[in-house]
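One protein chain is absent from this view; the other protein chains keep their places.
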Amino acid sequence: MENIVPFKEVVQKYKAVFFDAYGVLKNHKGLLPGIQNTFNLLIENDIDYYILTNDASRSPEQLAEGYLANGITAVTPDRIISSGMLAREYLQSKVKKGTVTYLGTANSAHYIESTGLKTMSIQDVSLDNLDHIQAMVFLDDEGFDWQQDINKIINILRQKNMSVIVANTDISYPVSKTEISIAIGGLANMVEDIIGKTFIRFGKPDAQMFMFAYEQVLAKKNIRKDEILMVGDTLKTDIIGGNKFGLDTVLVLTGNTLPLQADLKIASSGIIPTYICNSVVVNEID
Amino acid sequence: MENIVPFKEVVQKYKAVFFDAYGVLKNHKGLLPGIQNTFNLLIENDIDYYILTNDASRSPEQLAEGYLANGITAVTPDRIISSGMLAREYLQSKVKKGTVTYLGTANSAHYIESTGLKTMSIQDVSLDNLDHIQAMVFLDDEGFDWQQDINKIINILRQKNMSVIVANTDISYPVSKTEISIAIGGLANMVEDIIGKTFIRFGKPDAQMFMFAYEQVLAKKNIRKDEILMVGDTLKTDIIGGNKFGLDTVLVLTGNTLPLQADLKIASSGIIPTYICNSVVVNEID
Amino acid sequence: MENIVPFKEVVQKYKAVFFDAYGVLKNHKGLLPGIQNTFNLLIENDIDYYILTNDASRSPEQLAEGYLANGITAVTPDRIISSGMLAREYLQSKVKKGTVTYLGTANSAHYIESTGLKTMSIQDVSLDNLDHIQAMVFLDDEGFDWQQDINKIINILRQKNMSVIVANTDISYPVSKTEISIAIGGLANMVEDIIGKTFIRFGKPDAQMFMFAYEQVLAKKNIRKDEILMVGDTLKTDIIGGNKFGLDTVLVLTGNTLPLQADLKIASSGIIPTYICNSVVVNEID
Partner (left out) sequence: MENIVPFKEVVQKYKAVFFDAYGVLKNHKGLLPGIQNTFNLLIENDIDYYILTNDASRSPEQLAEGYLANGITAVTPDRIISSGMLAREYLQSKVKKGTVTYLGTANSAHYIESTGLKTMSIQDVSLDNLDHIQAMVFLDDEGFDWQQDINKIINILRQKNMSVIVANTDISYPVSKTEISIAIGGLANMVEDIIGKTFIRFGKPDAQMFMFAYEQVLAKKNIRKDEILMVGDTLKTDIIGGNKFGLDTVLVLTGNTLPLQADLKIASSGIIPTYICNSVVVNEID
């Protein structure tokens, strides 16, 4: 194993930190025990922090509630950057009139709608009347009938050319210690292959997620990119995305990358984190 | 447009013909009007014929019934080579004991079962008891709950390593003049991408379909490959598969390849049929 | 054909314009005749402009000389954003010590070196002494022996894990009216496939190119993204990249996308420009 270093030592060299959420701050059981200490350390040392998450199923407000319900007050909505936010911003600026049809729950659409956009669930779209549909957005893998509605999408896109936005690049996500589910990004890949069109995707490792977060940082304080640390559990999203944006990166071993696999995965992928840490949890007494 | 030649003239140069079914002999409205004349011509000229179809949803007997019900007696079960037959043969020879779990209708599994194999619908499999499951087969896009059962498959394959067979390489199929559905091959591609494993696929353009048909031809008469004509409506399955196997090929314009697109599709794909014909239907008076 | 609109009318609705270079401002014969009028129009109307080009073979200074030599004084080095600039910035911030080995001409490396980085041509690297090599960069398809040096690269990357940067995402580029050459991005794709690693790529359609240009704009004047127009001849780089970044886009028909193919390419790709214009050249008398 490459040298593993304590997160507490690493993080204090930086002026801001970007965290991935799942596998870093929380896992299938909830928030990592002791995570409060990590936020205390950041606040005491005046280190700015943001959470960058590939999620379009809930608004930042709803995502923050999950932290608050577990006693973490440090993660306020303004500290959460989700791929859904980028999709929302895109739709707001590019769809000037008409309706956006979506795959996902009513709740996921509600967040998009808050921009003033008119949305319509894929179930309610009629193939005979597509004139008012201006764009399509893949939000969540829940909230629709996969067989009926994915086939419907394919036939809509064959009949009418429109921009298609995928609000989460992930192809799967964990639902328990051992089980995963297909994410909306995985379904979007299948549809894209079948109809041969190119969709617009938002989420890590794409630079736009990092840029959005960096703009929040800059609004408060003038910090260079090499003064920011990206912390994630996944080489192919968090680490390569952070590296490419010019940030230093930490791979933690509390999620997707198991301790025994880390060296092999780094060697075979060629994606090299600046540091490896066991966990972001810091011991109070440390 | 490249020179279009009459099918009647072309076919009489050959001793055997392989037909694709959908888009060649039939379309969304049923069998092409006048198709009986084509079979009459073949029989009169002692030209052997087979139908090669990417289909694992029904047995050759059931597929032949569809022709018979429309008055075509020339298409008997022994003249139909389906990708399902190859999958069935594979399972029979390679799975010696235990159970094969399947995605598809009970009917599609019934045909697989007729080899003596024990099958179990994906719905009935328990993730807590996979010991007896020896292989998995993708048969049909109907007969199961896409969301629940595709996620189940992914978790089964993460827990237990087994051979996975895809009994139809097609990613979509037509359901009406303007609409298509995702085929089981399209769903299999998505699962393969998500779990990173390599499945075993049967169907055109793979050589095994052509080899299976050629063996039927040879069992009756000693014919060289270059005395056989493959007729299809799709460059990427029928024509490239036939070409590679060493057959001469006819692209017909009654299905997937529209008359106005034929030249462009040939030029852009680099897949070149020996002939282009409007249709396999021949005029009685010709 | 979708409605074609005059560029002169379109551009005056915006406060800044981003141009692709090849196929938009110039072609295999050199700069488009009358292109000076376009720059005059921009300057008269106080519209800011930048050229975004996937090119790592020359520095912005050298690229600007090509315009100046043809009498265009409007394209100064500070108005050129190249993928090579992003690669250079990346290497500067991430490679703190040691040597960067490169594929390309000495001239392409000279630009990278100007940051103070130590570079070494792939020819001069010894497989027996890789300790000092910290990163690899694909700069140009000229300047090395393809057979010998691409094989060398593969063996270097199998022996030592390091960051690999591809400074131009294009897979081919035009060299005359009818001929193309493989670009360094095409060679990098082959190497990546063979060794199974993930490289870091810079160039359109990636958001980082647009972000870099947008930062230049913002340094002068506070302009919103929807006040900027991206002009390109290629759907898969210029247009989708501009769209995703939140800009309005113009497809011009002077390069990669021929007038007769434009509608078909838009329909089949699902990449939809805001406008289609014949050319950016404006008639003085208009």
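Order of writing sets the chain letters: A, B and C. Residues in each chain are counted from 1.
To be clear about the criterion, a residue touches a chain if its C-beta (ideal position, glycine included) is under 8 Å from a C-beta of that chain, and two chains touch if they have at least 3 such contacts.
Model, not experiment: these values are computed from the prediction.
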item	value
Partners of the unshown chain among those that are drawn	B, C
Residue among B:57, B:99, B:151 or B:243 that touches the chain left out of view	B:243
Touching the absent chain when the full complex is considered, from B:115, B:208 or B:279	B:208
Contact partner of the left-out chain, one of B:162, B:262 or B:277	B:162
Listed residues C:45, C:155 or C:278, member touching the removed chain	C:155
Option from B:40, B:176 or B:268 whose C-beta touches the chain left out	B:268
Touch list for subunit B against the chain that is not drawn	89-90, 93-94, 157, 161-164, 195-200, 206-208, 211, 225-226, 236, 240, 243-246, 266-272
Contact footprint on subunit C, counting only the chain that is left out	127, 141, 145-147, 150-151, 154-155, 158-159, 171-172, 178-182, 186-187, 189-190, 193-194
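To be clear about the criterion, only the chains that are shown with their structure count from here on.
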item	value
Centroid spacing, where centroids are CA-atom means, of subunit A and subunit B in whole angstrom	41
Inter-centroid spacing, subunit C versus subunit B (mean Cα positions, whole Å)	45
Geometric centre distance via CA averages, subunit C-subunit A, whole Å	28
Subunit C: positions in contact with at least two other chains	none
